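Please read the structure below before turning to the comments.
Only one protein chain is missing; all other protein chains are in place.
Let's look at chain A:
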């Protein structure tokens, strides 16, 4: 170990011999820069390109999330079942706790970290605009969340093909699940990203996001449970479902993928309302994120 505060003589001489060479190569347009930021952010969300310790949590969560799919697939293959024991879309609802922890814990990696350590100043001093930066960060989180949601579907679909279930049926169901996964990922990335961008403390962002997701879902579940017990008031449960991403997802898989969920939206209008809230929530979070970073840039 050399003392870093003293100049190394060999370093000095090397510098002197080489001299400074200017860069004359190409410089990429902002779109390419944004893509590079998305890719780096996506890798960082899984701890790649960061310290070894930061890889543990995302990969443990991912493994836990995939484990049921692998087991279910194995059982289905051995027992030669004539349908998958769990629906593609239902899967995410079953493992929603893991999903919530993943999104809540990795959103701060993409959002709080730059604010906490002041790195945001370096990004803002570069060609990318603050809005583009916010979008790129959000896209990284969305991509990471999608990986988390889509991988089990892929595994289950592969199993379904291996045990020779009806291909067109399975493809249709898997495609539906993919569409729903995108809706869920959009809203989760929006909410978690927004919370993380308001908090420079990682722990606070994690707790706040999980609390919001769990509490909102818990309240909605209780209301839906009560309203499904008492006949004639299922409407209340349907409306309550609009107030949490997980219950929105549950409602839509109940309506579209035939999953057994309490008080799914019963009319087309209500289904549209569910989709509208899903998309609107995501868009609102995104707009707030962009506004947040625009303010950060000019403060």
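By definition in this document, a residue touches a chain if its C-beta (ideal position, glycine included) is under 8 Å from a C-beta of that chain, and two chains touch if they have at least 3 such contacts; residues count from 1.
Just so we're on the same page, contacts and distances are computed from a predicted model.
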| remark: Among "Glucose dehydrogenase", "Glycerol-3-phosphate acyltransferase", "Nitric oxide reductase NorE protein" or "ABC transporter ATP-binding protein", UniProt's protein name for the complex chain that is not shown is "ABC transporter ATP-binding protein"
| field | Those residues of chain A which, in the complete complex, touch the missing chain | value | 4-8, 11-12, 14-15, 18-23, 25-30, 32-33, 36-37, 40, 49-51, 53-54, 113-114, 117-119, 121-129, 297-298
